[in-house]
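Encoded as structure tokens, the structure appears first; notes follow it.
What you see is the complex with one protein chain gone and the rest in place.
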Amino acid sequence: ADTGNANTSDETSSNQENASNEDTSKNDEPLTVVWYPNESGNELKAARDALGSLISEATGREVEHKLTTDYAIAIETIANGNAQVAFMGAQGYIEANEKSSDVQPLVVPSGASGTLDDAVYYSWLAVPKDKAEEYKTNGEFDINKIAGKRFSFVSASSTSGFKVPSEAIVSHFGEQEEYKDLTAEDLAESNDLFPEVLFGDSHQGSAVNMLMERSDVSAFCDTCVSNYVELVEGEANTPGAVYKVKDDAAAPFNNLTGKEFTLISVTPVLNAPFVVNQSVLSPEEITALEEAFTSDETANNEEIFVPEGSETPGLFEKSEGGNERFVTAEDAWFDPIRELSK
Amino acid sequence: MQQVLNKEPINSSVEISKKVQKGEVILKVQDLYKSYNRGTPVLQDIQMELKQGEFISIIGPSGAGKSTFLRCINRMIDPTSGSIVFDNTEMTSLKKADLRKQRSKIGMVFQHYNLVSRLSVFENVLHGRFGYKSTLQGVFSLFSEEEKELALSILDKLGMKEFAYKRCDQLSGGQKQRVGIARALVQQPKLLLCDEPIASLDPNASKIIMDHLKDISETMGITVLVNLHQVDVALKYSDRVIGLNKGRIVYDGVPEKLSNSAIRDIYGSEIEDLILE
Amino acid sequence: MQQVLNKEPINSSVEISKKVQKGEVILKVQDLYKSYNRGTPVLQDIQMELKQGEFISIIGPSGAGKSTFLRCINRMIDPTSGSIVFDNTEMTSLKKADLRKQRSKIGMVFQHYNLVSRLSVFENVLHGRFGYKSTLQGVFSLFSEEEKELALSILDKLGMKEFAYKRCDQLSGGQKQRVGIARALVQQPKLLLCDEPIASLDPNASKIIMDHLKDISETMGITVLVNLHQVDVALKYSDRVIGLNKGRIVYDGVPEKLSNSAIRDIYGSEIEDLILE
Amino acid sequence: MDDRLDIIKKKKIQMTVVLLIMLLITMGTSRLTEFNFIEGFQSIPGTIGWMAANLIPGAEAMENFSKVLSKLWETIVLSIISTTTAGLFALFFALFGSKTTKVNGPLAAFSRLIASVFRNIPVVAWALVLVISFGHNVVTGYFALFFTTFGFLVRAFIETIDEASMESVEALNATGATYFQMVFRGVLPESLPQMVSWLFFMIDTNIRSATLVGLLTGTGIGYLFDLYYKRLDYETVGLITICIIVVVIVIEFISNKVRRLIL
Partner (left out) sequence: MQSNIKIRNGKIQIKTFNRSNFVLHFILSFLVLFTIVAPFFLEYGAIDIQTAIFYTLDNLKMMFLQPALSQVTLTAALYQILITLALAFLSTLIGAVISFFLAILSAKNLMPSYISNVIIAFNSFIRAVPTVLWVLIFAIVAGLGSVAAILGMTLHTIAYLTKAYAESFEEIDNGMIEALRATGAKWWHIIIHVVLPQTSSYMVSWTFLRFETNYGVAIAMGAAAAAGGIGFELFMASSFYYDLHEVGMITYFALIIALILEFISIRIKNKLIGSKS
């Protein structure tokens, strides 16, 4: 962070002339970055630090990382300006943005194409393999069949483990007379559609619910369980794909090795953005941040975009021959998710 | 009569012969030593024989070992060495069940009464019968009518019958002490141990209690062994006085022969300490 | 000498004249009534005059109002009506600060000693000086050397100097009571109120305490007012005996004139109640 | 004056040393955690403002009222049954652990240790073990509450027994009573009122900690709290909190009344 300071000192001092708001006086103060629990693991420290020095170089301010285990606290913190930068799920961004329109997306990690088009991951609905046939009509997987089953979500604040699947389910069943009053909120508890609703508290937990047959159908996301399962049949991230729990899977899958499950529905979910609070950063700082994030140098930084197959875990992965990088995103890009909450 | 009291645990119509001859040795203590936590001995070389129906007082300065001695007798604490033969049974080697049985024949009256304060007088007195009961009978308070009548007649004798249903925390000190005595008597013991039974009572109540104890030993033939602080009381009531100092018996004889120099022996330098000017 | 004690709160070298003439009225009680919670009066129509250096005992059955009376004098409880003039000041109308000042001139000795058991003898005695201290001085235990010497000299006089650093929970009853007296004396009071100071002591300790109290009134000219249960003790020590029954004064005079019939008046039917058989 | 060090001075020196040490630890720990006292106390007025602005339930939140009530009921039931059952077990461990009623030393040390272990295993750990096995279920909530309650009640009961029963235990032993006679007729009558008072205290505590436990095990009011908290629906969170406050105050009131009646 110190060298970063030296490099950008000229820039920051010239900024002060232009930025005639109260922020100028704050420029020496440390800049706070809030991380969600998902990205707070120790093995990601190197990745966080790499991003931290990136931010610090861009703004000339020291960076303090705040790792919280509580989503609500993270959202409130960025929304009321106690933090300047945050990395949060799309759903979290929507909520922070609703609380304060000063919160705006900065960049989003792209897909392999290097654009926003495939900046997504996937939310699955999975059932045990031996029961998969029950969810088919005429050989095709049919979401209508989940009516009357025991259902497991991740947690009420999860984008891919609750928001996306519940909205998908409601919009599907809402067209039927029987369920027309059903709302996504109702799905959080036993309801007309699901006699029993469980929460796994984590994606792993939700998967375990299904594998232990406490639930018939579980929702969870692809990346969250990728360490524990492997594809054995079909094409990844498509309905009908069969996954098996790896033989050396760690807890909580350690007693479930070899069990197989089938995807009956797959929904893409928008990638998580880095967001800034504009009221506590000067426009110059934001521009500098944007430039730093989207630069080629960052895209090639192996601590940030870890090459596929590498031993060191990272926040983002670069697939073979892929062009993953940070790309700027507008607030409007998140509208599909925002629609879900309405 | 005496036999009835001793052999039969229950004797509801408590008829009492007016005078029981003193004779048979009921307690024999030999070479008793006691030290706490391997420290200096609190009791040393105690030899003692108590006869049936005797009234004996133990006097001695604070810390002399009076309470310790009483507690050794019914094994509330274990003596370090020596022999205690009560009612022809060696106490020191007894195992649990047998010890319980022996204990039920030894009543104990405490300085602080040690009543279960939230229970009624009646219930507290009946606790004295536990030694004769199976666990379940005791736990569910299954007492026979005879036992209840025995308890009532003892309460009556101590002038406490009208308080039978009163909770013990509502009694005065003297009344509580009488409940304590009743509890010990309902055991129909052969030996009654009293640890400073009048220490916290006013002179009137003290007199009542001492009179009762004396009466018990005389009319029921129960041996009564009392720890006392008040020399004058000891002299007045006892058949025999035992003086204890630093864990040793320094006097054992009739009260009439207890000279001033013997008292000085018992209380040692303590007397000067107590009366400072 | 007498003036030094009264006017000057500190008089380190405690020289004491051997005999103080009794004279000046120090406490004058008129038409005192007290009832708790608007119930029946506990004290009725009390008239009393105490002179400097007098030794007065109040006797009476339990519940007669002895403690209540003592507590009214230093306003530990508020009388319902009547006047109490102590040291030329009407006590009943005093406000907080003035009341504290008056209280510091009245020592009180309690039946249960009421010492702070976790603190040393010395500290407990010095508590008697709080009445002369500001809040901060008291909170930080800022006592002058004179005060400490005064406390030590009083402890010395009561034969307790060697225990000065001992914690109060390690003392015997008689010793505790002497600490209680020392605490009251270190206030350099004009009046000493003692509520059953010997009720829980053995005869030896009782004698020592009563001797001390008597000595204090004789040599230091302090008026001593003692509640007692023991008639014989009252007769032996007092210049004057006051008999209380059901809240009324039924006797007020020298002990020599207290006849058996007067005692019956004081204790009423209670005597029969107390001695049950 | 005495040549020994004045006891008052000695105590003052002791106090000063203790205070200095505390001050040092305080400074050390606030450095370590970057805690700032002034900042801390300055933030207090703000919290009151925030609560007033956000936690007062409006009409929308009130729509959830019936849901809240039904979950509240579940929480109350869980708290009570976990407390009573834990109390039953705690009673026996406390009997074995208490100085006055212990059977032997090793057993006493063992039951105290067990209690301490149950008290101090983090709720998170309990919840984790149980949630993996039992899933989100009232049974999970029940066990999580049961274990912590048990740990605490053993300690509370031990102190109650030690305090209340020394003398009656002695007296009953002297009459030749058996262990259980002594316990049921001597110890229990003496300490039961205080124990009941502890039970009430724990019911009350469990209802409050049900938010934490529920949040981890997905049961009772804590589940709802978590649900609305994670949705940032603070008004409903406020409604839930108010419900808990009301229940806690009612229980405290009952417990005080009962205490006065039975003690």
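All chains are identified by letter, namely A, B, C and D, in their written order; residue positions are counted from 1 within each chain.
Convention: a contact is a pair of C-beta atoms (placed from the backbone, for glycine too) under 8 Å apart; a residue touches a chain by one contact, two chains touch by 3 or more.
What you are looking at is a predicted structure, and each value in this text was computed from that prediction instead of being measured.
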Handout entry: Touch with the omitted chain, as defined above, among B:K101, B:K161 or B:K214
Key = B:K161
Fill in the blank from the handout: Where D:A108, D:V154, D:L172 or D:L199 are the choices, the one touching the absent chain is D:L199
Fill in the blank from the handout: Contacting the left-out chain: of B:V29, B:L50 or B:L152, that is B:L152
Handout entry: Absent chain, residues of chain D that touch it
Key = 22, 25-26, 28-30, 32-36, 39-40, 42-44, 46-47, 50-51, 74, 77-78, 80-81, 84-85, 116-117, 119-125, 128-130, 132-135, 137-139, 155, 192-193, 196, 199, 208, 211-212, 215, 225, 229, 237, 241, 244-245, 247-249, 252, 258, 261-263
Problem - Positions on chain C where the hidden chain makes contact - result: 74, 76, 99-104, 106-108, 110, 112-119, 123, 127-133, 135, 138-139, 141, 167, 169-170, 180, 183-184, 187
Practice task
Name every residue on chain A in touch with the hidden partner chain.
Solution key: 32, 34, 37-38, 40-43, 66-70, 72-73, 76-77, 80, 82-83, 150, 196, 198, 201-202, 204-205, 212, 214, 250-253, 255
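Rule of thumb we're sticking to: only the chains that are shown with their structure count from here on.
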Exercise for the section: Tell me which chains count as touching both chain B and chain C. Expected result: D
Practice task
Could you tell me which pair, A-D or B-D, is linked by more C-beta pairs in contact?
Solution key: B-D
Handout entry: Rounded Å distance between chain B and chain D, as computed from the means of their C-alpha atoms
Key = 45
Problem - Whole-Å gap separating chain A and chain D, where each centre is the average of the chain's CA atoms - result: 38
Exercise for the section: Starting from the mean Cα coordinates of chain C and chain D, work out the distance between those two points in Å. Expected result: 47
Practice task
Spell out, as numbers or ranges, the residues of chain B touching 2 or more other chains.
Solution key: none
Fill in the blank from the handout: Given the complex, residues on chain D that touch chain A span 67, 131-132, 135-136, 216, 218, 226-227, 229-232
Fill in the blank from the handout: Note: in the complex, chain A contacts chain D through residues 71-72, 75-76, 95, 99, 155-157, 188-189, 198-199, 201, 205, 208-209, 212, 214, 251-252
Handout entry: Touching residues (chain side chain B, partner chain D) in the complex
Key = 74, 76, 99-104, 106-108, 110, 112-119, 123, 127-131, 133, 135, 138-139, 141, 180, 183-184, 187
